[in-house]
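The complex is shown incomplete by one protein chain, all other protein chains being positioned as in the whole.
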Amino acid sequence: MKLAFIGLGQMGQGMAANLVKAGHDVTVYNRSADKAAALVAQGAKLARTPAEAGEGVEAVFTMLADDKALEAVVFGADGLISTLAPGAMHVSASTISVALAERLAQAHAEAGQDFVSAPVFGRPDAAAAAKLFIVAAGAPEVIARLQPVFDVLGQRTFVLSETPSRANLVKLSGNFLIGSVIESLSEAIALVAKGGIDPAAYLELLTSTLFTAPVYKTYGGLIVGEKFTPAGFAAPLGQKDVRLVLAAAETLNVPLPLASLLRDRFLALLAQPEGAELDWSAISTLARRDSGQ
Amino acid sequence: MKLAFIGLGQMGQGMAANLVKAGHDVTVYNRSADKAAALVAQGAKLARTPAEAGEGVEAVFTMLADDKALEAVVFGADGLISTLAPGAMHVSASTISVALAERLAQAHAEAGQDFVSAPVFGRPDAAAAAKLFIVAAGAPEVIARLQPVFDVLGQRTFVLSETPSRANLVKLSGNFLIGSVIESLSEAIALVAKGGIDPAAYLELLTSTLFTAPVYKTYGGLIVGEKFTPAGFAAPLGQKDVRLVLAAAETLNVPLPLASLLRDRFLALLAQPEGAELDWSAISTLARRDSGQ
Amino acid sequence: MKLAFIGLGQMGQGMAANLVKAGHDVTVYNRSADKAAALVAQGAKLARTPAEAGEGVEAVFTMLADDKALEAVVFGADGLISTLAPGAMHVSASTISVALAERLAQAHAEAGQDFVSAPVFGRPDAAAAAKLFIVAAGAPEVIARLQPVFDVLGQRTFVLSETPSRANLVKLSGNFLIGSVIESLSEAIALVAKGGIDPAAYLELLTSTLFTAPVYKTYGGLIVGEKFTPAGFAAPLGQKDVRLVLAAAETLNVPLPLASLLRDRFLALLAQPEGAELDWSAISTLARRDSGQ
Partner (left out) sequence: MKLAFIGLGQMGQGMAANLVKAGHDVTVYNRSADKAAALVAQGAKLARTPAEAGEGVEAVFTMLADDKALEAVVFGADGLISTLAPGAMHVSASTISVALAERLAQAHAEAGQDFVSAPVFGRPDAAAAAKLFIVAAGAPEVIARLQPVFDVLGQRTFVLSETPSRANLVKLSGNFLIGSVIESLSEAIALVAKGGIDPAAYLELLTSTLFTAPVYKTYGGLIVGEKFTPAGFAAPLGQKDVRLVLAAAETLNVPLPLASLLRDRFLALLAQPEGAELDWSAISTLARRDSGQ
């Protein structure tokens, strides 16, 4: 399939590489072109603009940092809305706001293009290993056409709705749940540590018994080891996702007190001199600090 | 080993039965004696008082509902403190306050008896199947003598400290973590449900991907199915454990905002006409109600 | 002085009337012109567009419901930015976001116009009685020229900064403080009422002793009397102001846990069938409901 891939950050590079490996004809674009070098070496073509990337493709994937970056690529001068061919598909894998997903769905529909939201769960290593979980929402026939491509990128695709923005709501809620794991572990560890328990032994107990999910092992390890740099997922991104989940909840009139707590934690972290450089699990330092440790 | 087992609720019955099956000489006691019938049929002896149960045993296990019940058995007239032989062991498996565990450790030491805290993780079915996780704390040589008995009751024993009350702190913190899972899932489900996503499909996605731990499947299923009776673990017990974890944290000057949120949820649930009859996962109805669903 | 007044809601009508009474030459504009009738009878001129209102004036006052309404008047086709004369002043009395105030300051400066933020404290009766408190921020010489006009509108003007948006931050923080009074009174009244105390007697005690400020009497009376219609200040406006204070705090990385609590209260209120029709003090019903009353 003739494809484009826009956004070659840690996640995007692994995903685009898997498309190339699977034999697709892939054109890539990134704002700073040097990130495309490895992919070009593997056989990808390099575009100098988003418009050039999208020329003549069946589908363009976007994997960008935030709403603003995606808006620039889609709605900017020579953006996808005005340059993508009618009938072409835009697959948005970024973690963006529900509101932007709704706007994209409408704009692409008006332009005669197809739009699918397909955010993913998984960190860069899972992207590279094609082990992502993909949450897709959009018109069933469009998703059916994309399924073989999704199979190249992830281990499983979940199709939850025909309304694209609902996939984004699910993705944001998932990050909220991970944030909740971080906060609950942080408070529990602050408590038992001050009570004289070894945090590492405690975590081992938890993750061998009730909390065997990888998310507890991964984040528990970071918290106990106080290993917050380099950031696997930086604090400003965590703060952004909590903001977006709260914004989506506000539109629906859904109070989320636990998300509000996370919001305050992230702001307190970002108010610190180096807070923005740290992994989002560094909010765990706040529960410890508040307990005088 | 000559053993006693006091407290034959859902958990205690399964545990005591495993001791009998393993060939130990077990005397049982329960305030309402009818709960002992099945155990007596399997070979246990029935005591009419805690003192009688503890007569001449190497170790007495207690598995009672709360601080008050355990205090009555230990410090009441003819309680264990005054009747247990010097050198005999008291193994407390109940979920009790850190403060009571400290008081027990001191009182037993003054009476020349050994005290071990050994609270467990697992629901009644795990107790019956000898699949409990045991968190033990106390003098190493005492725990060593008990290890063969622990092996009959559970699948694994974690020894975290020589100070008995620390095992209770760990147990309480574990229930706090489970409560946090319930709250976070409740908020996430309230949000996506109001956003048009099917809660059951959403839960399936979560538990197949990032949140594979049994605790997410168990409680997620109860929340999505709104199946809160009969209570596996009743709301007043959940409220009690949050109260105990907050009390322990207060003694240590450790703020726990997420536990405070759980506290408010449980009080709101118990303020409802039938709230006290429901499973503790019924706090999930509050996030949905607050969102107008 | 030749003045314009745009926005004739409950607040704006009283303010504009005071300008007319003081002998100023006032042109008024409102989206629905019927609200201008009384003012025209008193001597005001009626403009059919914002541009017409602003023609040839020394200063135009705006008192509108929200950011969107003010943006339309200022940045829309024939808006104030493009039609107001160089050197003319725009005095924004609306409760708007800090971000919009910053944008207005910059846009007016680029257009050679002067901009002052002058939000007010006081309800419609205070506006009519010229008893408002005015919080003004902007260039000192511009504020000095406006002072005689402010004196006609309010009982006192506070000048806090040369940066207009700071007045908006102060105004938003003030509404946050009032919201905090409502929440704290609501919780206290829910508690003592369930404990058997008469809420009215309780409120009388509070407001005769420690809490003599009018804000406690006003909102305490609404809460105790459960008098939430007609809304003096409707719940959606309360929710909006909490949203704006949280947004300003987010930009500055300032966690506000009490504002987060208010946010959740307002969303829960708005999630109810008639919630949007009620006075913002109706969030008090949530503390009572949560306590089973």
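To keep things simple, chains are lettered A, B and C as they appear, and every chain counts its residues starting from 1.
As a convention for this text, a contact is a pair of C-beta atoms (placed from the backbone, for glycine too) under 8 Å apart; a residue touches a chain by one contact, two chains touch by 3 or more.
Everything numeric here is computed off the predicted structure, so don't read it as measured data.
Enquirer: Touch as defined at the start, partner being the missing chain; which of C:Tyr29, C:Phe115 or C:Tyr202 qualifies?
Expert: Checking each option in C:Tyr29, C:Phe115 or C:Tyr202, the one touching the absent chain turns out to be C:Tyr202.
Enquirer: Sort through C:Ala235, C:Leu261 or C:Ala282 and give me the one touching the missing partner chain.
Expert: Only one of C:Ala235, C:Leu261 or C:Ala282 touches the chain omitted from view, namely C:Leu261.
Enquirer: Return the single residue from C:Met1, C:Ala139, C:Val152 or C:Ala188 that touches the missing chain.
Expert: The one listed residue touching the chain not shown is C:Ala188.
Enquirer: Contact with the hidden chain only, please: which chain C residues?
Expert: 98, 121, 133, 135, 156, 158, 160-161, 163, 166, 169-170, 173-174, 176-178, 180-181, 183-185, 187-188, 190-192, 194-198, 201-202, 205-206, 208-216, 245, 248-249, 252-259, 261, 287, 290-292
Enquirer: Take the complete complex as the reference. Which residues in chain B touch the chain that isn't displayed?
Expert: 243, 249-250, 253-257, 260-261, 263-265, 267-268, 270-271
Enquirer: By the contact definition given up top, give the residues of chain A that touch the hidden chain.
Expert: 257, 264, 267-268, 271-273, 290-292
One rule holds in what follows: only the chains that are shown with their structure count from here on.
Enquirer: Given the contact rule stated at the top, which pair of chains has the most C-beta pairs in contact?
Expert: Greatest number of C-beta pairs in contact occurs for A-B.
Enquirer: Report the most central chain, judged by the distance from each chain's C-alpha mean to the global C-alpha mean.
Expert: Smallest centre-to-centre distance to the global C-alpha mean: chain A.
Enquirer: Provide the C-alpha centroid distance between chain B and chain C, rounded to the nearest whole angstrom.
Expert: For chain B versus chain C, the centre distance works out to 53 Å.
Enquirer: Roughly how far is chain A from chain C, going centre to centre by Cα mean, in whole Å?
Expert: About 39 Å separates the centre of chain A from that of chain C.
Enquirer: Where in chain C do residues touch two or more other chains at once?
Expert: 257, 264, 267-268, 271 - these are the residues of chain C that touch more than one other chain.
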